[in-house]
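The block underneath contains the structure these notes are about, expressed in structure tokens.
Here the complex is missing one protein chain, while the rest keep their positions.
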Amino acid sequence: MTALLDVTGLHVALGRGRGRTEILHGVDLTVAPGEIVGLIGETGSGKTTLARAVLGLVRAHSGSIAIDGREVSGLRRSALRAFRRGGAAQYVFQDPLRSLDPERTVFDTLIEGLAVRGGHSRAELREAAREVARLVSLPPGLLPRHPGELSGGQRQRVAIARAVAVDPRLLICDEPVSALDASTRITILELLLRLRETRDLGVLLITHDLGSLGGVADRVVVLYHGQVVETGTTEEIFLAPRHPYTRLLVTSVPSIGDAEPPDPELRRALRAEVRGLTAHP
Amino acid sequence: MSVSPDSATAVRTVADAVSEPLLSVRGLRVSVADGTEVVRGVDLDVPRGSAVGLVGESGSGKTLTCRAVLGLLPAGVEVTGGRISLGDTELTALPAARRARLRGTHLAAVFQDPASYLNPSITVGAQLAEVLRVKVGLARRAARERAVELLHAMGLRRPEHVYAQYPFELSGGMLQRVLIAMAITAEPELLIADEATTALDVTVQAEVLELLSELCRDRGLTLMVVSHDLAVIAQLCETVYVFRDGAVVEEGPTRRVLRGPRHPYTRELIRDHERFGIDRVREQGSRR
């Protein structure tokens, strides 16, 4: 089975002239259909740059990015636009309030992808909006509303629905729940799990919070200073992490369980070890 | 062996000190100018030397409660009922100027976004030293030495170097340490940490939480932790108050609340962690 997303040896540099710095130093990553992969990294680790490179929002310096078997890293302008209209890869932003146009109704937002693609009648668009709203459990009464009139959870549903409306194969979610409250987080994560089941979506779930991946991700990829330092199933990463940075991450996550809190001494030793690593080759 | 009257008195004083909470809030009500009540009769006690957690979502009233304790409510929001006492002092009855003098010396706070509490064009060391001069009354040179000591005590490596740096040169975790140093300069009895680790990376959050619990243990500091993350509270606090819609829906020893939550909302908070948190995997792993 070919991977839905196959990134190999990806190098990305940002900035111009003297300020140009390499953010990603040869990243490998795969996402299979129906798989949820958690991409974890701290601020500045390059996780958002990786997502933006996959979506063609920043240029890959070298390496390859294949989505559904098609090499996309070299696509420019009209070829890129044509590929995007196919809707194979979609993005869900962290903050639903900022990612939704405040002046456009939920309906307009939901059908945007189909409208860009063109060739749909008004009635078809209405039907599509209703269907995708049902898929993410948004009451149809909200369709004529504006984002300002919705709750945080409803907004994030709209954002996910907008992405899912074009029937993507790959969904990249950048911290989709970190702006939300506990009760809303549950429903949004459950929604992602359901979409994976019903639509066979591959999901790349980007987060700085390892703890939040527990019940969602099948595999976890740990990004540290622009390099993948460890990849494994969620259980492997959580229960038997190998790389010192992963071990530090796992022992740093606060827990509500009865297990005694991780030993501060162990963490101190791990921190020293992680600091000793030369991050840039 | 007979107990001497002196030691008996000592025992009683200690017992009194323990039973008498440092901070006591009774029937606190806070309203917005248009009459909407956002905190609706909150009771809470923070025993001396303990760590107490306030957990809830945004808009649950947890932050306004601690702002009311600090006397730093936003414009148009005011206390409309109830009492707040710190030790023997009734805070709600004090004029604003006296309350301002209590801040720093008796109670202090750190918040979510440390950078916004520092002047970007003055070195962090100079700002810390200024607090020492104003609040503790140290001379210039002594303030500088004490500031470096404090930075070191906050676990910052190369404190002399950090002293001379500007806020933008430091990471979020380092800035939060500087802010904590500032907060405890005048050795307050109560430190309020309002979402102080929310914006930090997990590994840095763990470091700052360790620092807070060390301060609590080594300096006898009393801690009030406000967070939306139940796990942060679970790690740090013996007692937890669960806030929802401006009221406390559940309170008790953290362990008891986590094991046997009584309110449906608390159960939901715990379910979030059990379904999607690290605990789910850890539990499955340990069952095997």
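Chains: A and B, in written order; residue numbering restarts at 1 for each.
Throughout what follows, contacts are C-beta pairs under 8 Å (C-beta built on N, C-alpha and C of every residue); 3 or more make two chains touch, one makes a residue touch a chain.
In this text, contacts and distances are computed from a predicted model.
**Student:** According to its UniProt entry, is the unseen chain "Chemotaxis protein CheR", "Peptide/nickel transport system permease protein", "Ferredoxin-NADP reductase" or "Monosaccharide ABC transporter membrane protein (CUT2 family)"?
**Tutor:** Hidden chain, UniProt protein name: "Peptide/nickel transport system permease protein".
**Student:** Taking the complete complex into account, which shown chains does the hidden chain touch?
**Tutor:** Within the full complex, the chain not displayed touches A.
**Student:** Given that one chain is not shown, which residue among A:91, A:107, A:224 or A:245 touches it?
**Tutor:** Of the listed residues, the one touching the omitted chain is A:91.
**Student:** Who touches the missing chain here, A:71, A:101 or A:149?
**Tutor:** That would be A:101, which touches the missing chain.
**Student:** Please pick, from A:113, A:153 or A:215, the residue that touches the omitted chain in the full complex.
**Tutor:** Residue touching the absent chain, from the options given: A:113.
**Student:** Can you tell me which of A:12, A:36, A:55 or A:177 touches the chain that was removed from the display?
**Tutor:** A:55
**Student:** Residues of chain A in contact with the chain that isn't shown?
**Tutor:** Looking at chain A, the ones touching the missing chain are residues 55, 57, 80-87, 89-91, 93, 95, 98-104, 108-109, 112-113, 116-117, 162, 166.
Going forward, only the chains that are shown with their structure count from here on.
**Student:** Need the CA-centroid distance for the pair chain A / chain B, whole Å please.
**Tutor:** Comparing mean C-alpha positions, chain B is 33 Å from chain A.
**Student:** For the complex, give me every residue of chain B touching chain A.
**Tutor:** Those residues of chain B that touch chain A are 57-58, 172, 201-207, 209-210, 228-232, 234-235, 258-259, 265, 268-286.
**Student:** In the complex formed with chain B, which residues of chain A make contact?
**Tutor:** Interface residues on chain A, with respect to chain B: 42-43, 181-183, 185-186, 189, 208-216, 234-235, 238-239, 248-259, 261, 264, 267, 271.
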